[in-house]
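Step one of this worksheet: look at the structure below.
Omission of a single protein chain aside, the complex is shown with its protein chains in their original locations.
Order as written gives the chain letters A, B and C; numbering starts at 1 within each chain.
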Amino acid sequence: MSEKRDVRSGITLSRHNYGKCGVRLVKVFRDTERHEVMELDVAVTLEGDFGASYTVGDNTSLLATDTMRNTVYALAKERLTSSIEEFGLVLVDHFLKIGPTVQQARVDITSVPWGRIEVDGKPHDHSFVQEAGERLATVSGSEDGSRRFEAGLDGLTVMKTTQSGWQDFFRDEYTTLPDTDDRILATVVTARWEYGDCPDLDYDQLWAGVRDRLLSAFTDHYSPSVQNTLYRMGRAVLEEFGEIEKIHLSFPNKHHLLYDLGRFGLENEGVIFQATDEPYGLIEGTVERTS
Amino acid sequence: MSEKRDVRSGITLSRHNYGKCGVRLVKVFRDTERHEVMELDVAVTLEGDFGASYTVGDNTSLLATDTMRNTVYALAKERLTSSIEEFGLVLVDHFLKIGPTVQQARVDITSVPWGRIEVDGKPHDHSFVQEAGERLATVSGSEDGSRRFEAGLDGLTVMKTTQSGWQDFFRDEYTTLPDTDDRILATVVTARWEYGDCPDLDYDQLWAGVRDRLLSAFTDHYSPSVQNTLYRMGRAVLEEFGEIEKIHLSFPNKHHLLYDLGRFGLENEGVIFQATDEPYGLIEGTVERTS
Amino acid sequence: MSEKRDVRSGITLSRHNYGKCGVRLVKVFRDTERHEVMELDVAVTLEGDFGASYTVGDNTSLLATDTMRNTVYALAKERLTSSIEEFGLVLVDHFLKIGPTVQQARVDITSVPWGRIEVDGKPHDHSFVQEAGERLATVSGSEDGSRRFEAGLDGLTVMKTTQSGWQDFFRDEYTTLPDTDDRILATVVTARWEYGDCPDLDYDQLWAGVRDRLLSAFTDHYSPSVQNTLYRMGRAVLEEFGEIEKIHLSFPNKHHLLYDLGRFGLENEGVIFQATDEPYGLIEGTVERTS
Partner (left out) sequence: MSEKRDVRSGITLSRHNYGKCGVRLVKVFRDTERHEVMELDVAVTLEGDFGASYTVGDNTSLLATDTMRNTVYALAKERLTSSIEEFGLVLVDHFLKIGPTVQQARVDITSVPWGRIEVDGKPHDHSFVQEAGERLATVSGSEDGSRRFEAGLDGLTVMKTTQSGWQDFFRDEYTTLPDTDDRILATVVTARWEYGDCPDLDYDQLWAGVRDRLLSAFTDHYSPSVQNTLYRMGRAVLEEFGEIEKIHLSFPNKHHLLYDLGRFGLENEGVIFQATDEPYGLIEGTVERTS
């Protein structure tokens, strides 16, 4: 099979990419007795002119994904020194410089949160306990020099036990759900936000700030819908952090069904709920600056 | 908060969508003693003019996701009669007709394969055993009347124990992987293909045909790379099925590492491998018709 | 800390064991062009006199779990030649011979089923597709020479669309479920059976036979309860296979709820069901020979 024949046949390779996922790395900062630890899960994705490897089996322009793995560990030794966003940039820059065929590089990093174990109220020097949730960063770059920074979080599970309702919605012949002005609202916050083109951002501080702001905005209002709470949370982040251009939020509605205890002669005014996973509503939206 | 104030602040809701996921449905066709069974997992996603629900908590144009669930079950009773693609279309048409605010509807269906239990070589009338893999369909539509049909499969795990290599690839200072002309090639095929605008397609027959063709194309060549095998498989599908416009394939490279038995005085010429999940290469590509 | 101090304090180490899990191995049998492939996930567990390692940090009698891993791969080269039960025995024998402190060894093996890809109706020589379900084997041995063989299967998901009911059960003040004589019965069969002390068993043939018998016994009766169906299936296996002493079955009841379509003016006589994962009934029982 040759590329020529492909053209004649009217069949072609269009978009393609490849890379390495699940590169799991722990770095211990041990310059002093008080160690720091970072745990990352890194994925590298390259786009470019790799067509010949697909169509005619010519590998000469392909970097092995095994090499990508080695590269992540090797560069982490000297260059993983602060935020995951900055390390992502180091990797993107490296892969774009590899050769003429790499046109775009994207690095996705998930960071696992480790806190210090406290002993007698004192944080320990080298012992850690894993916390809930995950921090995310994506750095993308292209051969023309452009770079894009995206941060995010996943696995932030939150619940309000009141100050949430669902009323006055559109009803049709298949609608059976009654209105309520008091229900449980629970979701797993997945957020992704994009930084503008600002120099010298403190990504760690920004990330912690966004997480705090999402949490506080979740609490500060009566929620007439997941949609409205989502918008309020996104808007609060943009209002506080001018460095952020837009934020995308994805909220699965973890439904809690009031259990029918009337059958057993018991009242149940917002006390006993069945927690369910399926089916679930999924509410998504992007809040961004107008220019 | 009003939309006006939003505008003044320079912060706005852009893309947004919502829907119901994980609607799990079993339909039993019991007109005769020989039952048929279908098991679906349905997700509905709507896009449209739902901005007021996000920005000012006005739910009047929102169909409850609970209603979407009811609708899926109700319409399945009379209208789930053949392929999941055709049922997806029924649902898309329904949701687009609901009201003025729905501009786009997408229905994703995953179908769980059930085969008949064979007793003494005879397929049983009403007893089934679940098979590996999943069938996928996505139907999208918009208020302008356009409809798009996508089918797919997931969880098709395949392996070649020879006739696969990885040689003559690009090498840099972080490359340590040696060339090989005989390795195990294993992947989990995830495929998504798009049908052209053809009337009266037999989606069930097409799906089975594509699955067969993917499998046979996986076997029929020496694989110089996952990339090349991916392209060959996609190309084979397009060559056989003129109804298909393009196909996207995503292949995680399930690496099998030749175990170093030389340390124990044992030869190991392609016999004993360590199967690994992480890290993994991920090779993706779209093959399509040129027009 | 010394063992003496342990005794004085009235605190002691009682039962303890250690080992290696997740040793994932693929063996390719390539003597002819028609390859065979086996994929195993092996776990090794040792019990014995390892107390000093726990109580005083004396490792001298501990085999590293890393060595167990090496051993599994190394012994697989020459000794994994037929069934997983026989390979389990090889491993158990090996670890019991290691040293004076190993008193009991247990090897758990999960085997992943690979079938040949068929091309034009012909099974391919070296291309395989993974099938549903898993085969299990556990071999245990002790320093006194006794050996025990257990086989099993997991992930065999089955469904009957009729010929199943649930009636005349015990009712109390919290019972709301109505009687039914026609429901869906679905479960994931997990089975574990124990072979008696017979020489030269054909474990592969037996395993396939038990799987077939479980499936056929699932189909051959009206099921008044999961309990009764479980018993019938276990009993059928013991009746057919004299080599088996007892069988334990564990059946999660994958409930399918008849969806209430009457609200929409639709009949639903056993046609449309909601499939659920939680909560689920769990029915277990052991059927064995009386002696």
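Some notes on this structure:
Definition applied: a contact is a pair of C-beta atoms (placed from the backbone, for glycine too) under 8 Å apart; a residue touches a chain by one contact, two chains touch by 3 or more.
Computed from a predicted structure; not experimentally measured.
One of C:29, C:231 or C:264 touches the chain omitted from the figure, and that residue is C:231. Of the residues in chain A, those that touch the hidden partner chain are 24-30, 35, 37, 39, 70, 73-74, 76-78, 114, 117-120, 124, 126-132, 156-163, 184, 215-216, 218-220, 256, 259, 261, 263-264, 266, 268, 270-276.
By the touch criterion stated above, the residues of chain B touching the omitted chain are 173-174, 176, 263-264, 276-278. The omitted chain makes contact with chain C at the following residues, 1, 6-7, 9-24, 43, 45, 50, 53-57, 59-67, 69-71, 74, 98-99, 166-172, 174-177, 224-228, 230-232, 234-235, 238-239, 246, 252-253, 277-290.
By definition in this document, only the chains that are shown with their structure count from here on.
The mean-CA centres of chain B and chain C are about 30 angstrom from one another, to the nearest whole unit. Chain centres here are Cα averages; for chain A and chain B they lie 22 Å apart. Averaging C-alpha coordinates per chain places the centre of chain A 37 Å away from that of chain C. Multi-chain contact residues of chain C (touching two or more other chains) are listed as 263-264, 276.
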